[in-house]
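Shown here is a partial selection of chains from the complex, left in place.
Each chain gets a letter, A and B, in the order it is written, and its residues are counted from 1.
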Amino acid sequence: MIIVMQKDAAKSDLESVEKKIIELGYQPHIIYGETRNVIGAVGEERGKEKLQTLQSMSGVENVVPILKAYKLASREVQPQSSEVEIVPGLTIGGKEFVVAAGPCAVEDRDQICDTAVAVKQAGARLLRGGAYKPRTSPYSFQGMEEDGLKLLAEAREITGLPIVTEVVNPRDVELVARYADVMQVGARNTQNFALLKMLGQLDKPILLKRGMSTTIQEFLMSAEYILSEGNRRVILCERGIRTFETATRNTLDISAVPVLKQQTHLPVIIDPSHATGHASLIAPMSYAAAAAGADGLIVEVHPCPEKATSDGPQSLRPDDFQVMMDKLREFVKVADREMA
Amino acid sequence: MIIVMQKDAAKSDLESVEKKIIELGYQPHIIYGETRNVIGAVGEERGKEKLQTLQSMSGVENVVPILKAYKLASREVQPQSSEVEIVPGLTIGGKEFVVAAGPCAVEDRDQICDTAVAVKQAGARLLRGGAYKPRTSPYSFQGMEEDGLKLLAEAREITGLPIVTEVVNPRDVELVARYADVMQVGARNTQNFALLKMLGQLDKPILLKRGMSTTIQEFLMSAEYILSEGNRRVILCERGIRTFETATRNTLDISAVPVLKQQTHLPVIIDPSHATGHASLIAPMSYAAAAAGADGLIVEVHPCPEKATSDGPQSLRPDDFQVMMDKLREFVKVADREMA
């Protein structure tokens, strides 16, 4: 941590800060500058926040952190990439580029089972589908809850595809875990720390979505919540951030893929459906994701988007999904990855 | 809802959309334009989302909502302003400009009790203090939990100030409600719908903070979640939004005050501490809030900011708080409001 003193800070201020740094267990190194002095505080910063409080001390202008605040998520700590096992024979973060697909919400037996069969045939390796839906409006469809989970399980039975589904309430973690192969944390819950802590105690892979105004650093801190509770199977998902641009539902931060790949060993996938909000943009964004080095995708596919209870406009029809997957396979190959 | 057809949409597309609109219970009115046709769908839109699905139909370019999606929160539905009773004799949203103050987190008995006495003396009408802290890092202090609630209750005993404190987990709602006079929903939980629904069933006022990337429309939809469950005592709090500017922790959206006042009957207060992140900016932003028409403030005050376990840099010392309150009283008077 670097502590920048004010231009006119008194000598006694400098001494107080120096003393305080020692008190907190760090070693102070003063650099006497031309217009102001700065103090480097040497010591393991991670897991300690106390140095930040120096900012309130007399004569201090600014406190600048040097190290990242996450540890277990950091590639510095674990240089080799993590391969997260979903089920035996299916891993995210390794050689395979993995696609999860399915409807936004589970609506009925036919809808979810037909979609499951179709996406499997096109090459998807996981089935997605929401049984608990966090909706902006209390008047919107809120999901089929446990009935939806049962239908997902039925679709898994039929197709063999493991299922990924969202959990929104710490109370439901146990129930959802009874059905799901991968527990999804949605963008509105990226910083729902109570939920993250419970998921950290689970023996299931977690798909953690980035919040729409979560920085990459905060995103990795949220992953750290899960990791620090003992669950090391975390998959990160970039799904668009909120910006001033309204042509798309969100702005896909595609450069988050290589940035995350540099900073963390965790796998990174892309959700082109929520990122763009338009079915016609899913294919180009999926190709871009593969080219940028992502480990996979999670895509919304609905047999009849105009009848969907939610997110119809951003869902692909099964036929279009098939066409996309065929082209995607070529991009994935150039990216030195494989697809089923 | 207005449905805009594509320039080259077929006559059969137009007819299908028309038919679908009728099916969904609305009346279609076609306007034949020079380059494209638009259809107005007449009917009560609120509580229905289905028209949005028309976007996936062939020939449809865009679907433009006309009405706001919230109802109970709307000033159109309830023209007179709501006055939310906190405890007998204390109301937010009426003539009085109400200030809540206290530390970010409850740390120990002396800290919270001394602060309570100091802020009461300066004119605060509520004591704030966090017992459950949603922290970005799992390694940061997470709050004293129930012990903190007990200390808050003790401070209330001493000063008579009702207490406002945050709840972060639906599981803790009942426990927190046993101690708190006002239940606070923090910015990270503005769209934690599971939590909002539970709070909607409570007979306690709720202080709902705006999320850092929540639009005003979404913010009011979150209020609607609470209102639609039966709890009408909702107080809105603007606490800064996330923008590109880094000179402040967030950007205080001061114009949200009059915008909210136009769109909703609910009271609106400002949190200048989280909005700015710097103690030196709290006073000017508090004055601005009063001048802009806010109903109150929630401010961080700590007896010794450099020892605070969290948010020290954005906490006022009791002396500075006293000075600010004295000046604030003058602005409040010009704004035709009163302060204790």
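Structure notes:
Just so we're on the same page, a contact is a pair of C-beta atoms (placed from the backbone, for glycine too) under 8 Å apart; a residue touches a chain by one contact, two chains touch by 3 or more.
It should be emphasised that the depicted structure is a prediction, and the values quoted were computed from it without experimental measurement.
Counting every copy of the one repeated chain, the full complex in this structure comes to 4, with 2 of them shown.
The criterion applied here is as follows: only the chains that are shown with their structure count from here on.
Computed from the mean C-alpha positions, the centre of chain A lies at a distance of 26 Å from the centre of chain B.
Of all residues in chain A, those touching chain B in their complex are 20, 46-49, 52-57, 69-70, 134-141, 168-171, 188-189, 191-194, 197, 211-213, 218, 221, 224-225, 228-229, 242, 279, 305-308, 310, 312-313, 315.
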